[in-house]
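Missing here: one protein chain of the complex. Every other protein chain is in place.
A and B label the chains in the order they appear, each numbered from 1.
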Amino acid sequence: MRKGHLGIFVLFLYVLTTFVYAEPPEVRFFNWSDYLPEELLERFTAETGIRVRYSTYDSNEAMYAKIKLLQGKGYDLAMPSTYYVDKMRKEGLLHPLDKAKLPGFKNLDPRRLDQPFDPGNVYSIPYLWGTTGIAVNVHRIDPAKVQAWADLWRPEFRRGLLLPNDMREVFFVGLRTLGYSGNSTDPRHLREAYEKLRQLMPNVRLFNSDSPQMLYVTGEVDAGMIWNGNAYRAHQEDPNLRYVYPEEGCLLWMDNLVIPKGAEHLANAHKLIDFLLRPEIGKLIAEKLAYASPNAEAVKLIDPKLRNDPVIYPPDEWLRNGEYTIDVGAAITLYAEYWERLKAGE
Amino acid sequence: MRNLKLFKLGSIGLLPLWLGLFTLLPTLLVAVVSFLRRDETGLIALAPTFDNYARLLDPIYLKVFGHSLWMAGVATLLSLAAAYPFAYLLSRVRPAWRPVLLTLVVVPFWTNSLVRIYAIRSLLAAKGAMNDVLLALGLIHEPVRLLYTDTAVTLGLVYVLLPFMILPIYSSFEKLDQKLIEAASDLGADRLDTFWHVIVPLTAPGIAAGSLLVFLPALGMFYVTDVLGGARDLLIGNFLKDQFLDARDWPFGAAASLIIIALLFLLLELYVLSRRWLNPGERLDA
Partner (left out) sequence: MRSLKTFYLWLVYSFLYLPMAMLAAYSFNASKYGARWEGPTFEWYRDLANDSALLEATLNSLAVAFVAATLSTLVGTLGAIGLWHYRFPGQTFLQGLLFVTLMSPDIVMGVSLLVLFMALRVRLGFWSLLLAHVSFCLPFVTVTVLSRLNDFDRRLIEAAQDLGAGEGRAVWHVVLPLALPAIAAGWLLSFTLSLDDVVVSFFVTGPTFEVLPLRIYSMVRLGVKPEVNALATLLFIVSLGLVSVSQRLLRKEQP
C-alpha cells in the first residue's frame, strides 16, 4: 500500500471518529422503558443546550447489573424502585445529591419524603408512585370472578395471564396469597411461594414489563398483573379493561431518580432532575403516564378527572393492606434462584 | 525491498494477530472464568472451582439446554424440508432468470433480522393479518392466539434463517452434474433410488453446511424468544444474556458458553469428517 493512501485513510478515520466524539454537553439517563414522554427531553435540550442520551431497561435487576458492569462510568441518572435505592445506597453505588442545586425539591409532597429506604432523601428524589394490582378484560372474563390475587389461579385462565418480568412483584403475589409478607426473607415462606407460583405457571402466557398495556389492549391476554397507570392508559384505549385492587392487598411502589457514583456529568444530572421537578413538567409526566406524582405542586395542576380517579390516587383505606417492597438483603439470591426455576418451567 | 518485507509481514502477521487477540484470547478468558467463583460485589472471585459445571447438571438447566437444542433442531429440520426442494427447483430454472431469483433469496438475509421478527409478530398478533384473514374466511369466530408460543418462536427462527439453508444447498445443486443422474437412470435406477443414492449424497455438503448455519445461530438468538416467545420458551441465548447481564453470575454463564463452544467443535468436526467421507481427496478450504 502506498504511503499517501495510508495517510489519507488514517486522516479519514481520525475525522470520522472525532465526528463521532465531538459532542455538546450531555447527560446520560437510564430509565424504565415507556416511563417518560420523550418530547420533554427535547424541551430540556432546547432550554439548556444539554443533550440527553436516553436508554431504557425493563427490570431493576438489569439496571443494577448494567450500572455495576460500567462501574458507574456510564449513566448520570437512573430510576431504581425504593428497595433498589436502599440496596444501592448501602453498597455505595450512589452519589449524594446536592440539594442546593435542586430548588424544585420543595415542590415534593412531604408524605413521600424521608422514607426508610433513604432517610432524609440523601440519594434519591421520588419521581412517580403507584400500585400493582390486577387487570381484567371484562369482555372476556366476568369481573366478579377476579377480586383477589388468589383468583388468578382459576383454571379457566389457562394461558391467558400476563405477569411482569419482575421477580419481586411476582413473588409478592405468591407470598401474599399464602398470607405472608410480600417482603418475607424466611426460606420456608419462599419455598411455599415458589410451589404456589408453580401452580400458576400453566395460566401464564408471558412475562413482560416493557409495555403491558399494549398486550391487554391488543387482546393478547385476558387478565394479569399490571401497574395502575398502565391500566388507566389501557382503559382509555379499551373501556373493557378494568383495574382491580386485590383483596389480599396491592403492591405499593415508588421509583426514584438517583445519580450513580462515578457519574461524569453531575451538574447536568442535577439540572435534569430539577427540570423534572418543575410543577408544569411534573404535571405533563403525571398526565401522560397516568401514575401518581409525588410532586404536590404538580398534582395541583393535574386534570381533575385524573386527579380524582381512585385507581391512580386511591383513598387511604384501599391502601391499608398494601405493602411497599423493601430490600430483602441476602435472601435476594434465594428469590433469584426460585425465579430462574419458575421461568425455566421446572 | 523494505516495503516487500513489510507487506509479507503484514499479510502473514496481521490476521493471526487480530484473531489471536479478539478470538482466541477471549475464549481462553471465558474458559478461565468458568472455573472461578462468582463474587457478589466484584463479579468474579479468584477461587478455583468446578461448581459451575456441576450446577449445569441440575435438571432445570438441562431442561433449558434440552429445550433450546430441540427448538434449534426443529427449526433446522423445517428449514431443510422447505429449502431442499426449493433449491433444487431454483437450480433448474431457466439460466436467464436465476440471478434475479437468487438475489430475491439473498435480500431477506441482508435485511435487519429484528425487523423481520417484528414482521412475524405483526402477522401472528391477535389483531394481526393472519387472524383477520381467518376471521374473514369464517374459519374462526374469535381471534386465535398464535403469539407467545413455541410454534411462533420456531416460525420466527425459520423465517430469519431460511436463506442460510437455501444458499449452500443451491450451490451444491448447481455443481451437481446432470450426467450422473442420467447415468444412474441409464443403469436402471428408479427415481427414488437415484434420489437417495445419487442426489442426496452429492448435495450432502450443502445440507451439512446449511444445517450448521441454521442450527448454531438458532441457539443464541435471544431476541426471537424475547419478541415471539411466551413465559417459558428460553433459548441458551436468553440464558446467557440473563447470567451475564441480569443475574451477574459470570462464571456460571462462562461455563454454559464453553459448553456451546464444545458443541460447536463437535459439530464442525462431524461436518469435516462427513465431507471427507463423502468426498475423499477434496481439500477443505475454510
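Everything below uses one rule, namely that a residue touches a chain if its C-beta (ideal position, glycine included) is under 8 Å from a C-beta of that chain, and two chains touch if they have at least 3 such contacts.
Since this is a predicted model, take the numbers as computed values, not measurements.
*Asks:* With the full complex in mind, choose from B:37, B:55 or B:116 the residue touching the hidden chain.
*Replies:* Of all options in B:37, B:55 or B:116, contact with the hidden chain holds for B:116.
*Asks:* Given the contact definition stated above, which residue among A:214, A:252, A:266 or A:319 touches the chain not shown here?
*Replies:* A:214
*Asks:* Looking at B:64, B:169, B:184 or B:240, which residue reaches the missing chain?
*Replies:* B:240
*Asks:* For review purposes, identify every residue of chain A that touches the missing chain, sorted by number.
*Replies:* That gives, for chain A, the contact residues 9, 13, 16-17, 19-21, 28, 30, 33-34, 38, 42, 53-56, 58, 69-70, 73-75, 210-211, 214, 217-218.
*Asks:* Determine and list the chain B residues touching the chain excluded from the picture.
*Replies:* Within chain B, the residues that touch the unshown chain are 3-4, 7-8, 10-16, 18-19, 22-27, 29-30, 33, 43, 82, 85-86, 89-90, 92-93, 99, 101-108, 110-123, 127-129, 132, 159, 162-163, 212-213, 216-217, 219-223, 226-227, 236-237, 240-241, 244-245, 250, 253-254, 257, 260-261, 264-265, 268, 285-286.
Basically, only the chains that are shown with their structure count from here on.
*Asks:* Can you work out the whole-Å distance between the CA centroids of chain A and chain B?
*Replies:* Centre-to-centre distance between chain A and chain B: 36 Å.
*Asks:* Which residues of chain B touch chain A in the complex?
*Replies:* It is residues 41, 43, 59-61, 63-64, 125-127, 143, 145, 147-148, 229-232, 234, 242, 245-248 of chain B that touch chain A.
*Asks:* Over in the complex, which chain A residues touch chain B? Could you list them?
*Replies:* The touching residues are 59, 61-62, 65-66, 68-69, 91, 159, 163, 201, 204-207, 218-220, 336, 340-341, 343-346.
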